[in-house]
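Everything on this sheet refers to the single structure shown next.
Presenting chain A:
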Amino acid sequence: MVDPSPANIQNFTYGILEDEYYAHGSFEELSSKNNAPMGAGKLVLEGWEPKQYVSLVANNDYWDAANKLKIEGVLFTNIEEDALLLAALQNGDIDFCQPQAKAENVEQVEAMPGAHLVSYLANGYTFMCFNTTRPTLEQKEVRQALLYALDRPSFLTAEYGSDQLVSLGMAPISKTSWAYPGDDALNRYDYDLEKAAQMLEDAGWTDTDGDGIRDKNGVPLELNWLVYHEATWPGTLSGMAYDSWGKIGVKLNIQQMDFNTVAATTMDAAPGEKDFDIYTMGFSLSIDPDPTGGLFDADAYSAGGYNASGFRDEKSQELMKAGLTEFDQDKRAEIYKEWAVLQNELVPTAIVAYRSEIWAVSDRVHGLDDIGVYTDFTQLLQNVTLD
Partner candidate 1 sequence: MKNYIIRRLLQIIPVFLGILFILFFIIDKAPGSITSNIMDPTMTPELKAALQEKLDPSLPFYVKFFNWLSEAMKGNFGYSFKHYRPVIDVIGDNIGCTFALSLVALIIAMLIGIPCGIISATKQYSLVDNGLTVLSLVGLALPTFFFGLLLLKVLAVDMKLFPIFGLMNPLNAKADFWTKLGDQAYHLVLPAIVLGFAEIASFMRYTRSSMLEVIRSDYIRTARAKGLSEKIVIYRHAFRNAMIPIVTLIGFRLPGLISGAVMTETIFSLPGVGKLSVEAVSTRNYPLLLGINAMLTLATLFGTLVADILYAAVDPRIKYH
Partner candidate 2 sequence: MSEMMEKKPLLEVKNLKTYFHSAGGLVKAVDDVSFDVYEGETLGIVGESGCGKSITCMSLARLVECPPGKYEGGEILFDGQDMLKISDAELRKIRGNKISYIFQEPMTSLNPVFKIGKQIEEVLRVHRNMSKEEAKKEAIHALDLVRIPNPERIVNEYPFALSGGMRQRVMIAMALACSPKLLVADEPTTALDVTIQAQVLDLMNDLKKEIDTSILFITHDLSVIAEMADRVMVMYAGKVVELADVNTIFEKPLHPYTIGLISSRPDMSTTSDRLNVIPGNVPDLSDLPTGCAFNPRCPYASDKCREGISELVEVEPNHFVRCYYPGGEKHDGN
């Protein structure tokens, strides 16, 4: 523990480790201990086959006898192709799984006899980061205009199939968090092409050379958007932007690459060498809303830091520091709400959506139905019983 801070609570998520067992000489020695973990939890590692299954059995001499497992253990199997999860559940090979939160999966689970659905809004968001150090994106108005020119509600229905599963992203605080300022305090940037075009005009971006692309002091409004292929939503969103932004004189080049390269070109690259205009990614957040070190922290603008956009705002830095010195949760909530409204307005990184998580659970499994945003299924294992 370094200095007192309300955010230190997340350090307890690692659980208690036995000092002597994990004493280690070389780095390899420590990391090889991961193959023979010793913990104090309800389950004990029994056996595993790389890339195939991990078998954990109930820990009989668990310290909290009242909460010992009622089931023999848990068997994790590896299914590469996401499309096969529900087929395996239907086939009875698995008891519960976490498919992508899409309407088609919800529909399939609801139609599946002997299985039911558990879903909740997750603690995290997908975002679209603008490189604010670039002349094209340094003005707040340009970023806002681009948002107005992107029909995000339609994207949500197109990608996830229904708006029950996702809600429109507006601020970098999870909607499920106690520090969320509430929808009415935030600007939804509803789809309005004329307004977007007008904002660009007012910001000085006009089409001087008549090539259909706006420009200012000789710089064309041409943006490179990095997408990774491991998920489908960046492709859909960029495909829509390509069309709607094109209508207001913004040229968009979409570059598809693997996740590692996107991370390397944006976050890991040294300041000044971050070769992107826009990149999209999804983050799941820790239990505390404190954003320091994250996307919006000016001090995190470095090689390996999360603030790839190079965003710096004194008010935002002040609020973040204030949030860490205040221990009363209600007062902290007010600070972060104010901070969230500020980010919603400055939009260095636009929040695209708050996604849900869904679990498809076989009916023979009882006790898992109250998995929630802050309650992981591992915390419910002691209540689980099977038919």
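Convention: a contact is a pair of C-beta atoms (placed from the backbone, for glycine too) under 8 Å apart; a residue touches a chain by one contact, two chains touch by 3 or more; residues count from 1.
Inclusion criterion for the candidates: all candidates are chains of the complex that A comes from, given by their letters.
Everything numeric here is computed off the predicted structure, so don't read it as measured data.
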Self-check item: Complex member in contact with chain A (any copy), out of 1 or 2
Solution: 1
Practice problem: Spell out the part of chain A that touches candidate 1 in their complex, as residue ranges. | Solution: 10-11, 27-28, 31-32, 34-35, 47, 49-53, 55, 75, 77-81, 84, 87-88, 90-91, 93, 258-261, 263-265, 267-268, 283, 285-286, 293-294, 300, 302-306
